[in-house]
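After the structure tokens below, expect a handful of questions from me.
All protein chains of the complex are present and in place, except for one that has been dropped.
Up next is chain A:
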Amino acid sequence: MNHPGYKIHKKTFIKTIVKQRYLILMVLPFLIWIIIFKYLPLWGWLMAFQDYRPKAGMGIFDYPFVGLKHFIALFQDPMFYNVMGNTLAMSFMQLIFGFPLPILFAILLNEVKSIKFKKLVQTSTYLPHFVSWVIVAGLFTTLLARDGIVNEMLLLIGAIKEPISFLALPRWFWGICTSAEIWKELGWNSIIFLAAIAGIDPTLYEAAKVDGASRWQSIKHITIPGIISTILVILVLDIGWIISIGFEKQYLLGNSIVQDYSKVLDLYILDYGIKLGRYSFGTAIGIFKSVVSIILLFFANQLAKRWNGQTVI
């Protein structure tokens, strides 16, 4: 305490605080905000290990601790496996189809010479990204209705004899959901790849042309190698988010007939946790989801390190 060096250190520290008072004042309210709204809920994880029933005048430690009861109940609930299956199925479909298409789209777009046409394509395909899932679900409901355009076209070419209620076909739900996601985000997700392509040295293409390389050869030997690191980073990030696919589209496109295929983890939390008031059980599901997604993110980050030499997170 009496060490002279400490005193000097303390003095300069106070000096720094006074000097940077405006910076502190600017950030302090938001530190308080983030602690209340983002860190305090983490405290609520305790609930998963208790039998929590909201009652006036009860502190969070006053509820009986029940250990892993809710987690055991979760792993014994057949519904949980159904929900996990749906979540993973839609994630993987998204990864398999939704991931390569924007890359392909960006490469195609890059081959277009007319700047005006390019602009037109970009402007129209970025648009759906900005409309809400409520609207997209509405559009898809209209398209896929019995009197919608999809049925009309299929009838016209004679592929079907009777209109189909697509949204009432449980087995089709995963595909419809994935298509809606691709429709909404195709253009937007291609931006990052377009930017990467724009960063490729144009002299490479000129040199290839002089050497008589075909268009396909240029794509294969210049464009793809030029954006491969971007592709890997995005792939890794997508793997990290596998379990957190959200619930909006599943909720909005789903209905009671297809619910065996449409219920995903977040909807399960919503139904059990909030609607039925089983807060502890719902929190346990949430914790499970958080833990799995953090593990996935770290795993993905390690992958990125190995492939790309740098971390993504």
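In this section, a contact is a pair of C-beta atoms (placed from the backbone, for glycine too) under 8 Å apart; a residue touches a chain by one contact, two chains touch by 3 or more; residues count from 1.
By definition in this document, contacts and distances are computed from a predicted model.
Q: Select, from "Na(+)/H(+) antiporter subunit C", "Putative aldouronate transport system permease protein", "Anti-sigma factor antagonist" or "SRPBCC family protein", the UniProt-recorded name of the complex's unshown chain.
A: In UniProt, the chain excluded from the picture bears the name "Putative aldouronate transport system permease protein".
Q: For a quick check of understanding: of A:172, A:188 or A:307, which residue touches the chain that isn't displayed?
A: Final answer for the missing-chain contact: A:188.
Q: Which is it among A:249, A:263 or A:289 that touches the chain not included here?
A: A:289
Q: One chain isn't shown here. Among A:95, A:143 or A:164, which residue touches it?
A: A:143
Q: Check the options A:47, A:90 or A:177 and report the residue that touches the missing chain.
A: A:47
Q: To test your reading of the contact rule: which positions on chain A touch the chain that is missing from view?
A: 13, 16-17, 20, 22-24, 26-27, 30-31, 33-45, 47, 54, 105, 108-109, 111-113, 117, 120-128, 130-135, 137-143, 145-147, 149, 152, 165, 167-168, 183, 186-188, 191-192, 195, 214-215, 248, 252, 255-257, 266, 269-270, 273-274, 279, 282-283, 286-287, 289-290, 294, 297, 310, 312-313
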